[in-house]
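Here is the structure we will look at.
Only a single protein chain was left out; the remaining protein chains are all shown in position.
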Amino acid sequence: MRDHWGDTLQPALVQHVELTAIAVVIGFAIAFPLALLAHRYGRLEHPVGVVSALLYTIPSLALFQLLIPFSGLTWTTVEIALVSYTLVILFPNIMAGLHSTPDEVLEAAQGMGLTRLQVLLRVELPLAIPAIVGGLRVAVVSTVAIATIAAFLLPDGLGYPIVLALKEPTPFKTEIYSAGGLAIAFAISCDLLLVALRRALAPWAVTGLA
Amino acid sequence: MSAAAEIVFDHVTKRYAGRDAPALDDLSLEIPAGTFCVLVGPSGGGKTTALKMVNRLIPFDSGDIRIDGRSVRDLPLTELRRGIGYVIQQIGLFPHQTVGENIATVPRLLGWPKRQTAERTVELLELVGLEARDAERYPAQLSGGQRQRVGLARALAADPPLLLMDEPFGALDPITRFRLQTELRRLHREVGKTVIFVTHDVDEAIQMGDRIAILREGGVLAQYDTPDAILAHPADDFVAQFVGEDRALRRLALRTLRDVTLEPGSQSEPGSRVSPDTTVRNAVSLMLETGDEQLVVVDGDRVLGVFHLRDAGELL
Partner (left out) sequence: MMLADAANLHTFVDALRFIGANPGFLAQKALEQLELSGAALGIALAVALPLGIVLGHFHRGSGVAIAGSIVGRALPSLVLIAAFLTLLGIGFVNNMVALAVLGTGPILTNSYDSVDRVDKDVVESARGMGMTGWQILRRIELPLAIPLLFTGIRISAVTIVATAPIAAIAGGGGLGDVIVNQASYRLSGVLGASLCVMALSAFVFVALAGFQISVTPRGLRGTSVIGDQTRKEQQ
């Protein structure tokens, strides 16, 4: 593994981290305001949910290919696909979080004279944190996995050493195991980080019943 | 403590869309400042509707509700609600906030200085029978009874002149409920606020209320009076049936031996010894059980007097 670290694995890992980070950040930046709008104006949730579920069934390899005529063999193509998948995961999770405030808590908040904005900022959003972080966990781990498929288009990310290795008459096991291991380790590290984040942001959800 | 508020319901009517019978039909009610007023009745009587109109969680169609002469419609919604304590059966504590943060909700909304809010929180925890260190705990770590104590403290936080309570003890076990009922009465004597309290339990109404408003189906006020007057003179068959056939005994339960005139007596009088805090009802029960005609009321070693079985009938 040491032989490949500098020339192959390290750049691949860095690219993989970038691919994932861009997708999750943009996905969140779109899903969060969208969910707030849907929460405020209702009626938007179910249609978006169905579209999301169908979009999620599109195989990543096919989606990458189908985007090529529009945006070519570029990172843009890869990111459009990855962002779509994160959106599909994040939106319903954020919605579920915003809806998780019990009715009696909302009534008490209203009864004490909190304005609509105060209810959102002080009650609904804090209570949504566990579900939002839960959505982020799934989104990040899935994106790490799907980003390996980007190697079918571009010579980037941890999938590329694997794709190359598979094209050899006798596949290079080291490349497969080391790149694969790195992808899995990266996914698990992100997941643990997000669990820690949830504990920090929502201590009540840890010590409490949940 | 701040003054209590006088509440007036002035010909208030409410109809829900799609229903024939009104939820509340021309309700007029004057609740003097400092009164503990219980709204009681079967479901469909509109008692919760009436309560939630005061802080405008439910809008009313016609008539008016005034707090100290000022219509609830004249105040901005949030200002009105921040000035009224509100307690509900499901409590609705914020699960992501500690007990202390929950209690501090309205003071924070009103922009109280931090120090004052903190002092008030400690004071309130003590007032409702919790400890100062409970402020750091989360609602999920409390028992049902403790949670409702926090709910009560949260409602009292900004010292509102009016407290609205919607079946606050409905979900508690009988022992916890009895304890909280007793403490709420004590609290009411101490802080002297106006309380509007909704229940469907007539026993609770009689035990808690200075005044009781009985609402029947269709939101019609059947009777509004003191518990004693309602038990003595039910306005109609509905009220008589609602308060129960044993209303004579219930009236006796409203008074203790301290409240009645006793015949003088000495240490040598025969009969069981009882404390002056015994209710007349329990005194009668004891005499029926022992077969005695009289009881000796004692305060420690001192004899206060003698209570005769025949005196009980005269109290009614």
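A and B label the chains in the order they appear, each numbered from 1.
Keep this in mind: a residue touches a chain if its C-beta (ideal position, glycine included) is under 8 Å from a C-beta of that chain, and two chains touch if they have at least 3 such contacts.
Quick caveat, the model's predicted, so the values are computed rather than measured.
Considering the intact complex, the chain excluded from display touches A. Interface note for the absent chain: among A:62, A:121 or A:200, the touching residue is A:62. When the whole complex is considered, the residue among A:27, A:111 or A:134 that touches the unshown chain is A:134.
The chain not shown here is touched by just one of A:25, A:121 or A:166, and that residue is A:166.
Taking the whole complex into account, chain A touches the unshown chain at residues 46, 49-50, 52-54, 56-63, 65-66, 68-71, 76, 80, 88-89, 92-93, 96, 131, 134-135, 137-138, 141-142, 144-146, 148-149, 151-152, 159, 162-163, 165-166, 171, 173, 176-177, 179-180, 183-184, 187-188, 191.
By definition in this document, only the chains that are shown with their structure count from here on.
Centre-to-centre, using mean CA coordinates, chain A is 52 Å away from chain B. By the touch criterion stated above, chain A contacts chain B in their complex at residues 102-115, 118, 122-123, 126-127, 129, 202, 204-205, 207-209. Within the complex formed with chain A, the residues of chain B that make contact are 55, 57, 77-84, 86, 88, 90-98, 105-106, 109, 138-141, 151, 154, 164.
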